[in-house]
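Heads up, the thing below is written out as structure tokens.
Missing here is one protein chain; the remaining ones are kept as they sit in the complex.
When the chains are written out, they are named A and B in that same order, and each has its own residue count from 1.
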Amino acid sequence: MGNISNLPIPFLVLSFITILCALYVVTSKNPVHSVLALILTFFSISAHYILLNAQFLAIVNLMVYAGAIMVLFLFVLMLLNLSKDSEPVKSNLWGVAAAISAGLLLVIITASFQKTGIAIMQGNAPEIGLVKNLGRVLMTEYLVPFELSGILFIAAMVGAVLLGKRDGATVQEIMDLNNETDNA
Amino acid sequence: MNSIGLILGLPLAGFLINGIFGKNLPKSIVGWLGTFTVLASFVIALGVFNDLRHSAIPSEGFHLKLFTFLNIESFNVDFSFTLDRLSIMMTLIITGIGSLIHLYSIAYMHEDEGFYKFFAYLNLFIFNMLMLVLGANFLMLFFGWEGVGLCSYLLIGFWYKNAEYGKAARKAFIMNRIGDLGLLMGLFLIFHQYQSLDYNVVLPKMSNGSTSQSMLTAISMCLFVGAMGKSAQIPLYTWLPDAMAGPTPVSALIHAATMVTAGVYLVVRCEALFYLSPITNNVIMWVGLATSIMAALIGLKQNDIKKVLAYSTVSQLGLMFVALGCGAYTAAMFHLATHAFFKALLFLGSGSVIHAMHHEQDIRQMGGLKSKMPITYITFLIGTLAITGFPFLSGFFSKDEILIAAFEHNKIVYVLAVISATITGLYMFRMFFVTFHGKYRNHHHSFDKVHESPWQMSLPLMLLAVLSVLGGLLNLPSYLGNNISMKLSHWLAPILPMAESHAEMSHNTEFMLIGLVVLLFVLVVLYTRNKYVSKNAVPEEDALTPSTGKVLANKFYIDELYEMVFVKPLEMLSSLVDNFIDSKLIGGLISGISKILVFISGLNKKIQNGNIEYYLTFMVLALALFLGFNLFF
Partner (left out) sequence: MLNIFQNIEISHYIYLSCVLFCIGLFGVLFRRNAIILLMCIELMLNAVNLLFAAFSEYMGDKDANGQMFVFFIMVVAAAEAAVGLAILVMVYRNTRKTDVSFLDSLKD
């Protein structure tokens, strides 16, 4: 292990926070708490990205994931009005089974990593993560996937709108319906 | 030779046409077509006979090879036929009597709805029988052998709606099969020894002294077992009386004239073999003798007109085998021919009686028929006289030759054969007098309704009667004159190289023996006439039979013995196998497999419970297993 000054402190701290928040995400009874813990996890992962010299990714991570997707989740949570009491109860047996499965996979993946033994190289191109460089790569090598992702977004948007639409209901009817379900 | 092809092909064509199209053709065409094909074969055979008479090499015949049937290394068997002097004699008998019986059947089977089937089967039978006698190797013989067994089964059980008849047909077939096993063993031994099945390869090799005596005895015994089954000798004879369940023309053709003589033909054809196996010859002689006497005794107490004739057939066949055992092959063939004549005549005559009596077969229900059916009466009388040995009819000559051969061979055999001949006279005349003389005894059928048969039935009767009278001309003995003697033995001599030359018995001894037999004949006639005509004795009802008579009437209880010893254990075994092994073990195994499969699928069904976490968990576990497998193996 070596001296304590050789320990990568930032890495360890960040990893600790990440794992802790992740655990809270999966075990919390309150869904809102889960969402908030997940946001914290994303923050710490962004910090990992900065450690890895991927500045652009760090910011994009924050903007897209923590900013947009998590907000979307919160919206839906509020819409469905979920709270701690309406959380379905799971038997303990399931927890054991799930833990065993996930743990088994973890063991096997790490074991396979040990077996293969990846050659360790030091990175020597710290400018990769800059916007300028990434943008150049994106627009030259990855142009087609870039365009295709645009189409993907259109499809996803149209699909989401279509799925969320009630058949020919006006806003007033929707609000009435909501009131009914609240009172019922 | 084309004629062989025609002789064989015409009955086969008749079978095919009648079998396939017969249902739609009018009855007259079906009947006449069937008769015509056999008649045409007879005419062609006459032509060949004429050719053979003038042939340069007497021991050779005509050959026809169709194609090579089997060609495996050194084993070579052809579909080939040969017409030599022996087979032409059999062919003439088969086709000649066969065509007369076909003609007879046109009238006899007229009201039957299976008319076309009957004629198809009859033609098929003729074809198979011809294949048997015309075959040039043992395999052809075997084909024909099996074929006539099949046709016998089909024809005995012709009225298939009656279960009893079906049982009789099965009995015939199975007993034949038991004999066939012996025949097959013989064929296997022949092949093993000589690597061939051709007559003109195997038979010379047998006589050149290269085979061991035990092998020759074994082969001949096996072949004789086959002959036993086909020709109804002890112990395989019980099927023949039961085979009377078939229509009367069938009994006449198959069980009097042709199929049952196949065994005799086999022995005569393999004369070289049997000549060299004295042990087998002894066996044949004694078996034939025992059969002859036993069947004659049983016939004494039978009351069904056809059963009497059936036992008579068995008895006469026994006599033929006695002749074979004594080495008198010509005498056996002679008796075969004359027996075919008068036995067919007797059977057809009985068919005429049955037809007139509206299917009544018990002789106790008949009587005094001679006034109403003159043609049948006269022909039946001629047949009875022939079979019992009335002087100068055909049966007289043939039987005497057998007796003389027996006398030269073994005196005891001679005495017993004479006894058998005497009993023959007894039961034949008993049947004749009870049926045709005396008072009409039937209560169900009015006497006025009894009528003579139509011409299709009477004509064959008359022709056969003529043959029965003149048949003796085939082989007149030498004491009648030196220049007309022994035509048949001269004819067959080239074919039978080993036959014992007829030791010239002094004519005086011959006359003495003949005189003895004639005396016995006269005594028998007087006794039966006295009992059944003058005193009007009628055979008693079944219940009143005295105990000795009962044993005979019940056929020495042989059928019951067979039933107890063979049939019942077999049935028990098969029901055991069926109930235990088949139902429980094998059935249980099969249904057990299906039950297991259903159980396993029931278990597997539970996996698809629609539960998402379930599916996901299993996906992850499977993924982990795959990776682990990859990793560690």
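In the analysis below, a residue touches a chain if its C-beta (ideal position, glycine included) is under 8 Å from a C-beta of that chain, and two chains touch if they have at least 3 such contacts.
These numbers come from a predicted model, not from an experiment.
Although one chain is not shown, part of chain B still touches it, namely residues 605, 608-613, 616-617, 620. Residues of chain A that touch the chain left out of the display are 6-11, 15, 18-19, 22-23, 25-26, 31, 34-35, 38, 41-42, 45, 48-49, 51-54, 56-57, 60-61, 64-65, 68-69, 72-73, 76-77, 79-80, 82, 87-88, 90, 94-95, 97-99, 101-103, 105-106, 109-110, 113, 118, 120-125, 128-129, 133-134, 137-138, 141-142, 145, 149, 152-153, 155-157, 159-161, 163-164, 166, 181.
The criterion applied here is as follows: only the chains that are shown with their structure count from here on.
On the side of chain A, the complex with chain B involves touching residues 94, 97-98, 101-102, 104-105, 108-109, 111-112, 115. Residue ranges on chain B touching chain A, taken from their complex, read 613, 617, 620-621, 623-624, 627-628, 630-631.
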